[in-house]
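What you see is the complex with one protein chain gone and the rest in place.
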Amino acid sequence: MGNTKRLKLLVVGLAAVVAMAQAITAQDRKYKADLPPAIPEDVWAMLVPEDNPMTEAKVALGRDLYFDKRLSIDNTVSCATCHDPKAAFAEPKQFAEGVGGKRGARNSPTVFNAMFNVEQFWDGRAATLEEQAKGPIINPLEMAMTSHDLVIERLKKDPAYVKRFQEVFGGPPTIADVAKAIAAFERTLVSADSPFDRLQAGDAGAMSEAAKRGFELFKGKGRCITCHEFNASSPFFTDFKYHNIGVGMKATANFEGLARKVQQMAQEGKLNAESIDTLSLTEGFSELGRFIVTRQPKDLGAFKTPTLRNVELTAPYMHDGSQKTLREVIDFYNKGGEPNPNLDGGMRALELTDQEINDLIEFLNALTGDRARRLSRGEEVIGPSKP
Amino acid sequence: MWPLKWKKREQEYRRERAEFFSAVSLLDRRSFIKVAGMAAGVAAAKTALPPHSFQLVDVVSAAQAQPAFRFAYISDTHLYERQLNERFVKAAMRAVQDVNALNPQPDFVLFGGDLAQLGQVGELDLGKQILSEVKAPIKMMVGEHDWFLDMGDKWKELFGPPNYSFDHKGVHFITLMSVNEKDFWTAKNMTPMQRMLTVAGLDNSAQSRFEVGVEGRNWLKADLAKVPKNRPVVIFSHSPLYKYYEPWNFWTEDADQVQAMLAPFRSVTVIHGHTHQMLTNRIGNIHFHGMLSTAWPWPYAPMGLPKLTVQMDRADPFDEADGTGGGQISVHPGGYVDKHYNLWGRNPVVVSKLYLDSWGKQDAPPAPGFPSY
Partner (left out) sequence: MNKRYMKVIALMMFAAVSAFALREAFIVEAQQKQEAEAKQEASPLVVQLCDGTSKLEIEGLKEGDVMPPEMARNIAAKMLATVAQEKAKQTSKWTARDRQTWEREQKRLIEEGDKLFHDWKALGGTIGISCDMCHPNASNTHAETYPKFQTQIKKVAALRDMVNWCIENPMKGKPIAADDPRMLALEAYMTAQRKGVPLDPGKH
């Protein structure tokens, strides 16, 4: 080998290294969170897992996957079908509808601020957003893919995806990386840009007098704030805990029988992430709530406190979408919930007057974020990068 | 602002959660849980009770022998009359529903004393009415709140003598009146109600200390004389039968003498009320278990807490039922018991015979995980 040849090789090699380095830099460009002032930056950063750092490319890939109907068996359902940006990333239907119009037993919760949840789903059956994302894809009542492998097979048929996975994760698509990308996108969906937040920041005129009275009721007589926690460190209007307030207890007569079946399944070793996921969306079993996950008596009929941000846009309400309006919800609390043996000890009749209920609703409406409202009106669109 | 430690804890927590989820399908046999059925329509007509009740009870630890039998308890209901305080009434009824929902049914239900708040006729009558809904046979014990208005007249009329014993499946049970007090009222010229209110105040130092008393000890001596030393003995006592914290009468003045009378027996268990908290102690051959109240929890005393006690988390008053509840006692064939705490709104806890046998070295129940706030 002559010297010139060697030199040429060296130059080519160097060029390749430089090009690769440039490519890595582009793909690795860190995602810079654009957080509303009410969300503490350190809290947000703390909840980004070390093994799934946020990059621009990953967020973009996750966004495309989120809107991609190919993740369902008949190419009709995407994440966005039930968690629709136009409905503050929830949906107006009572129950989530999967492929072929199949209905589960739960109302879709909002993805806005979901990254702050201690656990995911109404019953906390997934520990992380990554884990959550994998569930619906293979749940027969939702996207109904027969296996995660099938998802990967499909993605591999799309060279663009293969290339992007290679760029973002350094390998071919895997289900773990699909979940990571979707979770990364979801971590960009934070919401705290409401009139209430502006009031907190010092704009006294941001909220009506009625809404201000409503906030006082929210903290005091209404006993709302204890579970729908709000303070500067945790401005999410939830305590992330599970409470039995009685929703669904009336509808399900055979509560104990169902609990016993779950217990039996556990004894027989039949409870795993997939069967728990299926049970949760099965009528009847669904009402057991957190119990399916922990099998502790105190968790019977208990569901996670949902956030109240953008609540105006996320009707209907409760885990089963059984309450159509905010007035219906407040009436429900006003009578102390639905009596049942496991009713949370904090529930009691509130004796709120009509005027006070109106004020509370005014306050709740002041929790709608500007961006959520723009999305609901079509003034802003969040969609796939290549529609 | 958010210390690094916080983040670490958060990650640790996530890892544990992930492990938990993957372990669900590999359920450990030791965490076998038996599901109890419900009792249909119990007392539903009586008040605004919920339509049905259920209870899931963690009853068997596979590592240990099956218990010979079980009994349940309800304790320290502290009833006022319904017009004044419905909360305590509802809590007592919830406890009744809980024991009625147990499947299999317990052999009997112990009532642990302090049925009434101020020993008044209306309170005791209401208590009797509520307890009459219990399906299993009931064993009554008296507490100081039942006694010091009329020195037990009404209680004895309703429930009989406060000291009695019985044998059940090879175990000798003794219900011992242990809340006598030396006369502090005559010299102060107190009315019966003043006397009652003085005793009812836990931190009221104007009263005397609880004792079984000479008469009670003589009765106990005579009763024990008939019992073979190798027969398991279970004693129901409202006061703890040991010395925990004197200023609050978590205390039995003549405990040493009573314990000495019990020392020759192979297996002695004391089930006591009054302290309204998870409480465990062992003195020589005697295992002590406290009962939960249905009405409210007491804080742990500032000193004197027995070392073996597995503390319950501090109650959150937003949840009126927090820190209260009932429970079951599983009696082992050779004596001694597992104590099941059914804390409403929290996970159940079992303080086992094995835990006490090993002086806390084995089978330790889970602790709250955070310091008590």
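Order as written gives the chain letters A and B; numbering starts at 1 within each chain.
Rule of thumb we're sticking to: a residue touches a chain if its C-beta (ideal position, glycine included) is under 8 Å from a C-beta of that chain, and two chains touch if they have at least 3 such contacts.
None of these values were measured; they are calculated from a predicted model.
Among B:Trp248, B:Phe265, B:Phe288 or B:Trp344, only B:Trp248 touches the chain left out of the display.
Screening B:Gly170, B:Pro264 or B:Pro299 against the full complex identifies B:Pro299 as the residue touching the chain left out. For the options A:Ile152, A:Ile225 or A:Ala273, the residue in contact with the chain missing from this view is A:Ile225.
The chain not displayed touches chain A at residues 219, 225-226, 229-231, 234, 239. Remark: the residues of chain B touching the chain excluded from display are 80, 84-87, 117, 201-204, 247-248, 296-299, 301-302, 314, 316-318, 320, 372-373.
Rule of thumb we're sticking to: only the chains that are shown with their structure count from here on.
In terms of their C-alpha centroids, the spacing between chain A and chain B amounts to 43 Å. In the complex of the two chains, the chain B residues touching chain A come out as 1-2, 6-7, 10-11, 14, 17-18, 21-22, 24-27, 32-35, 37-38, 48, 50-57, 94, 97, 318-322, 342, 344-348.
Here chain A touches chain B in the complex through residues 40, 42-43, 46-47, 49-50, 119, 125-128, 131, 223, 226, 255-256, 259-260, 263-264, 266-267, 269-273, 276, 295-298, 300, 339-341, 343-346, 348, going by the rule given at the top.
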